[in-house]
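Every protein chain but one is kept in place in this view of the complex.
By letter and in written order, the chains are A and B; residue numbering begins at 1 in each of them.
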Amino acid sequence: MPISTPASAESVAPVARKRRRNFLRPGGYPALPIAILMITLIIPALFSQWLAPYGPEATNLRARLQPPVFFGGDWSHPFGTDRLGRDILSRTMHGAWYALSISVVGIFVGVVIGSSLGLIAGYFRGWWDTIIMRLVDISLALPAMLLALALAALSGPSFQSVIIVVAFVLWAYFARQVRAEVLGLRERDFVARAVVAGSSHLAILRRHILPNVVNTIVVLATLQVGIVITLEASLSFLGIGIPRPIPTWGLMVADGRQLLTSAWWVSFFPGLAILLTVLSVNLFGDWLREKIDPKSRRV
Amino acid sequence: MTNANTPVLEVRDLTRHFDITSGLFSRQRHVVKAVDGLNFAIPTGQTLALVGESGCGKTTATRMILRLDKPTQGQVLVDGQDVHSLKGAGLRGLRSRVQAVFQDPWSSLNPRMRVRDLIAEPLMAQGRPSRKEIDMRVAKVLDDVGLRPDHAGNFPHEFSGGQRQRIAIASALISRPGLIVLDEPVSALDVSIRSQIMNLFKDIQQEYGVAYLLVAHDLATTRYLADQIAVMYLGKIVEIGPSEEVFNNPRHPYTKALFSAALPGHPDDAHDEIVLEGEMPSPLAVPSGCAFNPRCHLKIGEICERRTPALKPIGDTAAVSCHLY
Partner (left out) sequence: MSMNENQPILSVRDLETMIETKRGEFAAVDGVSFDLYPAETLGIVGESGSGKSLTGLSLMRLLPRGIGRISGGSVELDGSDLTAIPEARMRKVRGRDIAMILQDPQTSLNPAFTIGDQIVEAMRLHRKPQPEGFMAMAVDTLRKVRVAAPEMRVKAYPHQMSGGMRQRAVGAIAISCQPKVIIADEPTTSLDVTVQAQYLRLLRELQEQTGMGILFITHDFGIVARVCHRLAVMYAGQVIETGPVKRVFDRPSHPYTQALLNSVPKLSGHQGRLPAIEGQPPALWAKPKGCRFSPRCPYADDRCRAEQPPVTHLGGEGRDRHTASCWRLLP
C-alpha cells in the first residue's frame, strides 16, 4: 500500500491530542500523584535537621536492632534501629538530604560543563567539534567506578570526589545531546537570518541557540537524578563514596548487608527510599518532557 | 557611497566546488561543481530572478552572496566592495546593506523572541541604537509591511503564515538595505495570501528603492516580480536577459522546456509541451560538453557532446550558452 503516516494531513493545524490521564497508557503521566510523591520525598530531605526524631549518628546501645513498628517494634523507632541502635527513620531522612544535594550539585556541574562544550562543538564545528567529541567518547568509555576508585585512592573518599565523579559521568551525555540539538538548530533559517543581520556569534548563541536548547537540558537533567542517586549509592556501598559515618542510602544498605536474614529493615528502608526517589524523579522527568519538549509533543 | 552606476550587487566568476569522498574503504574523491562561474549584476532598485530546478546551484549561489558560505573562486561585490574580503566595521556595514527573506516563515523566526526584537535584530548588530530609536523604527517598518505597531510585543506563534512573512520582511527592511535576497518568499504561503505579499514586495521596492535577488521556482511569480532573469542548469547560467525578452522569446532549449512545463493559467492555454527526458543529472556526473545535451530536444550533434558552449551575448542585454547561436 502506498500509505505511510496518515498524520501528514497538513490541514490538521496544531492538533494537541487530548490524553486521558492514565498511568498504563504510554505517555500518560498524572501530574498530581507524581508531585505528591516528590514532595513527600523532598520535604524530609530539606528539613531533616528539624523533622527527624533523632540525630543521624545518635546511638542507643540499649535499643540495638529493634524491629520496625508492626513487626515487633514500637513507635519510638518506626523503621527500627541498626546495629548501633541508630534510628533508621532519622538516618533515611538525613540520607535524603545527601542524595538530593549530591544530585543537584553534581548535575549542575555536569550540565554547565557538558552543555557549554556541546554548544561550542555544535556551533563552531571544525576542530573544536573533533576534539570535544573525542573527549566525549573517551569519557563515555571510562567506567565511572574506575574513576571513583582512582579519586578515592588519591584524596580519600569525600563529598567533593563524589561530585567530581558525578559531573564526570554526566558531562559527556549533555555535551553529546546539546551538540546534536545545536547542529540542527544552526541550520535553521532563523540562525541564517541572524547571521545575515550581522549578529555576532555570542549574540546568536545567546538569543537563538541557547533558549531553544534549554528545555532539552532541563528535561535531561531531571532524568539524570535517578542515575546519580543510584551511582552515589553504589559508590557509597563500595566504600568509595561519601565516608562513614555520614548516613547516605548506599552506606546504609551496605551496613545491613550481613543482617539481611536477621534484621532486614536495616537495608530495606534506605533501599526503598532509593527506589521511590528514582521512580518518582523519572516519572517527573517524563512528565516534564511531555510538557515542554516540543520533539516528543509532535503528534 | 559609490557612484550611481555601480550595481548594488555584482557577481564575478562566482564558483563553489565541494569535495566529496565516497566509498567506505576505497576513498574516491569527487569534485562537485555546485556553482560554476556565475556572472551577473543587479542595478539599484531592480529585481533579478535566479530560475532553475533543485540542484541547479541557485541556493548555493545565494548563500555565498549572503556570506553564509565562501566561494571557491570569484567575487561578490556589494556596492563595488568584495564582501568576502571584508572584516570588522566594513563587514558590519555590508550586513546592513544586504538582507534576506527566507522561504518558510515558520522556521525563519525564532519562536522565543518577540516581534520587536526579531525585527530590530539587524539594528542591534550595527551598534547600540537607543531604545526609543528602535521602537520608532520598528513601528515604522511594521506600518510599511501592513502590520500594526502594537504587534511589536507579540510572539511569532500568534501570527498566521502571511503575517509572519510580513514580520520577516519588516526585519529585512529596518536597516534600509540596498539589496534583499528573496529565497522562495511566497511558496510556503497560502494561495490567497501570496498576491498580498507579492504586491507588498512591489510597494516596498517603489518606496525604498531596494533591489531584489529573487530565487523562485514558480515562473509566474518570477515573471511578475523580476526585471531580469537568469536561468541556471547544473551550476551554470544558460540564459540571462530582461524578463520580457526571456519569457516572450526563450532561446536556450532548456529555458524553452522549462517554460513549456510551467502550469497554465487557463485550461485553454494549450501549448506545445516539451517533455524532457529524464531528470537533471547528479552534479557528481556532469555530462561532457554542454551539460544539457543528454536531455536536449534540439541537439545539433556531436559538437554538443564535445564542446562546452560559452555564454554568448545576444544584443545588448541578453546572453545564452548554446551551440545553436
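In this section, contacts are C-beta pairs under 8 Å (C-beta built on N, C-alpha and C of every residue); 3 or more make two chains touch, one makes a residue touch a chain.
No experiment lies behind these values; they were computed from the predicted model shown.
Checked against the hidden chain, the listed residues B:280, B:298 or B:311 yield one contact partner: B:280. In the complete complex, the residue from B:41, B:68 or B:262 that touches the missing chain is B:262.
Of the listed positions B:7, B:74, B:162 or B:178, the one in contact with the omitted chain in the full complex is B:162.
If you put the hidden chain back, the residue from B:33, B:194, B:236 or B:323 that touches it is B:194. Residues 53-54, 160, 162, 190-196, 198-199, 202, 217, 219-221, 223-224, 244, 247, 257-269, 273, 275-276, 278-280 of subunit B touch the missing chain (whole complex, contact as defined above).
To be clear about the criterion, only the chains that are shown with their structure count from here on.
Chain centres here are Cα means. That of subunit A falls 49 Å from that of subunit B. Listed in rising order, the residues of subunit A touching subunit B in the complex are 188-190, 192-200, 203, 207-208, 211-212. Considering their complex, residues 66-68, 91-92, 95-96, 98-100, 102-104, 107-113, 117, 121-122, 124-126, 168, 171, 175, 181 of subunit B touch subunit A.
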